[in-house]
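Inspection log for the structure reproduced underneath, given as structure tokens.
Note that this complex is displayed minus one protein chain, with the remaining chains in position.
Every chain is named by a letter (A and B) in the order it is written, and numbering of its residues begins at 1.
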Amino acid sequence: MNVLLASAGPSAYWYLTRSTGAVALLLLTFSIALGVIDVRRLSTPRWPRFLVDSLHRNVSLLAMVFLVLHILTAVLDSFAPISLLDAVIPFGGSYRPFWLGLGAVSFDLLLAVTITSLLRQRMGFATWRAVHWLTYASWPIALLHGLGTGSDVKSTWLLALSILCIAVVIAAVLARVIDGWPGNLRLRSAALGGAAAFSLFLVLWLPGGPLGSEWARRSGTPTSLLGHSHSTSTSKGTH
Amino acid sequence: MSQRLRVNAIACEAHGMCAELLPERITLDEWGYPIIDEEPLSPELVDHARRAAQACPTFALLLERERNRA
Partner (left out) sequence: MGESSSLMTEAPTLETHAAPALPRLLTGIPARGAMDLESHMAVHGPLPPAHKRGRRAESPLIGRIERARLGGRGGAGFPTATKLRAVADARGRAIVVVNAAEGEPASLKDRTLCQSLPHLVLDGAQLAAQAVGAAEVIVCVCESASASIHSVTAAIAERRRLPGAPARMHVSVVPSHYVAGQESALVNHLNGGPAKPTFTPPMPFEQGVSRRPTLVNNSETLAHVALIARHGSEWFRQLGTPAQPGSALITLSGPVAHPGVYEIEHGASLSSLIDAAGGSSAGVRGALFGGYAGAWIGGDLLPGVALSNEHLAPHGASLGAGVVLLLSEDACPVAETARVARWLASQSTGQCGPCLNGLDALAGTVEEIAAGTARAQADQRIARLASLVQRRGACGHPDGAVNFILSAVETFAGDFADHARHGPCEACGSEELPLPIRMRDAAVTRELAWTA
């Protein structure tokens, strides 16, 4: 039954894993924006501080829910050989190991952030905050993972979404750094420099990378899966 | 057993959520730091006070049982 489904076209799981992944990225982006609004203490009478803070916490949790769904559906999708272990231990899989592995790295970082936030009361504030800053690292890694593993990465939809998310995160980082964080000038320059470098990297890499030809093969898709119907020109109807 | 609010002034970073969630007992000074009315809390306010304490990002707001004050 599974084999028939696979040869007939993308399975439901494939759609689910792509969509939940995209939603998770969107929610993570939104969460970062809310986090910066929160820490910059921006509020209006209709959007009081406790509301922004609550929203930030809830959106983050929702992002984690979608992330877990994204992982489960990817594992259940029989098209690609992805195991549950590949979700937390990076670079060990056989399907696009590097790009998939980035997803695991990002997920691990976010797990640390989530767990420390849920157990906030049991640790010092400085420790909690240091771990929380890992979100700034996990986001670009998640984005690269999406661009590298997505078999429909050339779709306009997805590219537009990615560009929107990048813009929001860069704006958030700028808004944060302008406020004088981190206190250390060197770290602040590093944050700005990192954001600029990442953007430049994307601009230079994308055309020759995921948007270039034969990305599926170059990114490490197992040869048995290459040439399959939904690894190349499925941009039209998918997602 | 009555409960009171107290602020850990060192942990407080003037986020201001406590004043939004318990305006009956907490107001903010001109620099954004909370001024707490330290009278014992009436039963209707205790739940709100607990929520305010949980909302504080730095756990600076404390809900305490009646203690012997030295």
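Note that a contact is a pair of C-beta atoms (placed from the backbone, for glycine too) under 8 Å apart; a residue touches a chain by one contact, two chains touch by 3 or more.
Please read all numbers here as calculations on a predicted model, not as lab measurements.
Student: Which of the displayed chains are touched by the chain that has been omitted?
Tutor: B
Student: Just to verify: which one of B:12, B:41 or B:56 makes contact with the chain not shown?
Tutor: Checking the options B:12, B:41 or B:56, the one contacting the hidden chain is B:12.
Student: Identify the residues of chain B touching the omitted chain, counting contacts across the whole complex.
Tutor: Within chain B, the residues touching the omitted chain are 7-14, 29-33, 35.
We take it that only the chains that are shown with their structure count from here on.
Student: For chain A versus chain B, what separation do you get between their C-alpha means, in angstrom?
Tutor: 38
Student: How about chain A: which of its residues touch chain B in the complex?
Tutor: Per the stated touch rule, the residues are 38, 41, 43, 48-50, 53-54, 120-121, 125.
Student: Report the residues of chain B in contact with chain A in the complex, numbered from low to high.
Tutor: 11, 14-17, 20-21, 32, 55, 57-59
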